[in-house]
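All protein chains of the complex are present and in place, except for one that has been dropped.
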Amino acid sequence: MKQTIQLISKKDLLTFVNALINEGTYDVVGVKARRERFGFDTLNNAGELRLDHDVTIIPPKKYFLPQYEPLMKYSLEKPFQVQGIKDEKPRIIIGMHPYDIIALEQTDLFYLDSQQDTFYKKRRENTIIIGADIQKISERSFAASMKTNVTTTGFDILLTKIGTNYAVTIGSEKGAKLLQKYATTKNATAADIKKIKDTRDNVAKKYKRKVKLDKKDWPASLADNYNHALWEERSDVCMECSSCTMVCPTCYCYDVRDESALNLKDGQRIRTWDGCMLKDFTRIGSGEIFRENVKERYRHRFYRKGNYLPQRYGFVACVGCGRCGIACLPDIADPCDVFNELASFGKSDDTARYFIKKQSEVADKGEIHVPRSATIKRIQKMTDTETLYEIELDDKKPLGHKPGQFIELSIFGIGEAPLGVSSPPSKSPSFELVVRQVGNVTSKLSVMNVGDKVGIRGPFGNGFDVQMLNGKNILFTSGGLGLVPMRSLIKYVLDPQNRKKYKNIIILYGATRPNKVMFLDEIEEWKKIDNVECQLTVDKCDEGQCWTGCIGLITTLFPKINMKKFDAKNTIVVVIGPPVMYKFVIKCLQTMGIPDENIVVSLERRMKCGVGKCGHCQINGIYTCKEGPVFIYKDIENLPEAFE
Amino acid sequence: MKQKPRVAVFDFADCEGCELEIADLEEELLDLIDIVDIVSFRELMKEHADAYDIAIIEGSIMRPMDEQRLVRIRSKAKILVALGTCAAIGGVNKIRNQWMPDDVMREVYGDADLKGNELFNVFRTKALNEVVPVDYYIHGCPIDRDDFKRVITALALGKKPEIIRYPVCVECKKNENVCQFELGRFCLGPITRAGCKAICPTHNSPCDGCRGLVKKAEADCVKEVLERYKLTYEDIRRRCTMYNYGREECHVDEEE
Partner (left out) sequence: MSMKKNDVSIHVDHVTRVEGHGNIVLNVKNGRIEQLQWQVVEAPRFFEAMLRGQHYNELRQITSRICGICSIGHSLASLKATEDALVVKITEQTSILRRLAIHAENMQSHILHIGYLAAPDLFGVGSVIPLVGTKHTGTVLTIVRLHRLANAMSDLLCGRTVHPIRLVVGGFSVVPTEMELVNLRKQLEESKVLTQQLAEVIHGVADRLPDFTRGTEYIGLSSEDEYALYDGVITSTDTGKHLAYRNYKEIMQEYIVPHSTAKFVKHARESYMVGALARFNINADKLHPAAKEVARMFGLRPVNCNPFMNTIAQLVEFTHSLDDSIYWIDRLLERGIKEEKPVKASVKAGRGVGIVEVPRGILVHEYTLNSKGYCTKANCIIPTNQNHANIQHDMEKLVPEILGKSEKEIELVLEMLVRAYDPCISCSTHYLDVTFR
């Protein structure tokens, strides 16, 4: 909409703000003094407002993604009753600088994608933003060279101090209405409008800190310097405190926890800020940690801002506010310093690494946080550590999953665990999970009974692209627990309705010991199907155990494959197993002549939200829960973090 | 109806501040006694039972007679929880470990003939895990009540409480505190375990590391920050050893 510009005197501005405060229906927050610094806080009267501030300690993201936010209430006495959280009062934020407004617009693309976060959405819709042009520059800010010191969008009203008055730029219908109702303004003259430009230009000239590398060149510069020594040198003195991510306006990774009251009856599932700089950020149930070295985490932050997100959305996710420069005690976090150093390293044309081509957007399935109620229908012990559960959704609808997708299983009070679905897609409302006891949720599950309730979110993930299997031979290679998600695809492929679409099929399965082999009875049935061959092996056979199959690592099964039946170009190989397995298996497959685009893998990371928002499952620039967990090897062979 | 876990609270050389924090649960204390059976809590109750599932222990170990008592408790309890910094890592009780026990005893009691008196037979302060295996730790001097509730509800629900390894800075920034370094003070928050909601910096006082350091005070990153603030390790040594004296000597922490 065309922006009109008004003029308001300082006195009338204060009256306007007081009117908003006294009006009563809004929570009016603005920039206030906070000891020696500044911060957004509830305004008691307009006199507290400090539009002359340089930068707030933490950005206004706290009003859209709070530091601690209850997502839902639960009752341990009544699983599975979930209560929503009461809506907050609508809010007016006064004093947001352009760089924070731009950061918020970036965050919108992230949180309001096809899998919208309804909490964020509601707050966004209920918030009126009264921005303010920068008057005083923070000593660490380099916003001018990032072109984020001014903005023309993202606000309902924008205030610019010109002389003793304020220019009021109207940015939306909401802003116009607010002014009309509560403010005394007059039209700005041409001279006033020129003063706005002059003020902005004058402020822009005063920026002492400048980044020499234009941000459009950041992705390329990073692409060429992944293994440069500077990452290790700079991160050598990193305190791993994640202060940089906490104060950053474009950081929004979060953790979700269940907090139960002492009476063991009530509880809340809350979400709180998390930081990729923390060592335990990527820890999974088995205790494994990815990006364990601080150098990897330090580098990841710059690549996310400067290479991954630009490739995904088209903008650099740094707005030059300088907060991380202030917050970092050993002073290594400032992107201005990092990119000035990188500027001296020269450019490159290669920008296609560390990211894979964008998948089609996942369809909106509505609510992403609240689990649906489900009941345990059947429990079958498979081995001493693995158990099969048949789960039925209480609304009796089918899960609607594709092979290779996963769900998040909720046990209120304990937490959530990502589990691959083991049964093929079906019209029946029940599906199967095979669970190994590793952490709190899976341990709790192991003492639950048929009839007990759990929560299910999902299905999540991209699943297998079954179209690519049409007319091909399929070689399934599963190690250990890899058979669990593999089984959903195997049973889909072997279903009489589908079988004719594919040619020859081999199923290779390796377990550590005979007593760890699962689904023996099903495998026997599979062997009976036309042109289906099954080969099993165990790493070792201990004394007292009975085993008639092969003994050795799974790679020992490959020589047994008749390559005439399985011409390499027309065979798709699906590989799922423990991380250590991939390296060896893929080498074997390549020796057999299988092209990289015919190899399909499924990777495990810390999947928490399942919808590509919490940030924990990142492998370089991809979200394992959105672009994965199933990948074509060719797409990720250059992804440095994929097979660490 | 599943039997409530039986909980016994014991204390050794301490100030009882952590036990007071439990008493300060106020009305929630009634919730607590609903979910567990407190069979022994000398500070608040006369009743005492010798059979318990969970032993919660505050205080450090100073004498052989204390060591024996602790070993007895460990043998009876299925789960042993170290309550507070003195129990978890030694705390202020360990400051005197810089000097030999004889030296200190002579200074304090002079020539009094106290040989053979087991009350006075003091050795270097030990944290609980230097005598017996400890299952869970509730850090802090004193403990944070919410942290206590978190661990107790986890145990009551049959799950392992999360071990926090990240530093106080995370919680301090979430509170939007002005950084103590910006006020000219050296704060131990960046190398101290979080879980206290950064209470000291929130009240404008630098962190002294009472919940245990998660990084060595002599680490390179600390040196870097010291240099930037024109300080040496000696300037912060005393504060780093206020609660964390001799950490290398202890059994390695639970997460390693």
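Note that the chains take the letters A and B in the order they are written out, and that residue 1 is the start of every chain.
Everything that follows uses one rule, which is that a contact is a pair of C-beta atoms (placed from the backbone, for glycine too) under 8 Å apart; a residue touches a chain by one contact, two chains touch by 3 or more.
Remember, predicted model here, so these are calculated numbers, not experimental data.
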Shown chains touched by the chain that is not drawn here: B
Contact residue for the chain not shown (choose from B:Glu21, B:Asp53, B:Asp147 or B:Glu176): B:Glu21
Of B:Ile33, B:Ile79 or B:Leu226, the one touching the omitted chain in the full complex: B:Ile33
Identified contact with the non-displayed chain, of B:Leu44, B:Val71 or B:Leu231: B:Leu44
Interface residues of chain B (partner: the chain not displayed): 12-21, 23-24, 26-27, 29-30, 33, 38, 41-48, 59, 62-63, 66, 91-93, 95-96, 99, 104, 107-110, 112, 114, 117, 119-120, 122, 141-142, 199-200, 202-205, 208, 238-239, 242
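The definition used in the following text is that only the chains that are shown with their structure count from here on.
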CA centroid of chain A to CA centroid of chain B, Å: 36
Parts of chain B lying in touch with chain A, wherever the complex brings them together: 25, 28, 31-32, 34-35, 149-150, 152-153, 156-160, 162, 165-167, 169-170, 173-179, 181-183, 189-191, 204, 215, 220-225, 228
Of chain A, residues touching chain B in the complex: 34-37, 39, 57-58, 62, 67-68, 76, 236-243, 246-247, 257, 259-264, 272-273, 275, 278-280, 326-327, 329-331, 413-415, 439-440, 443-444, 447
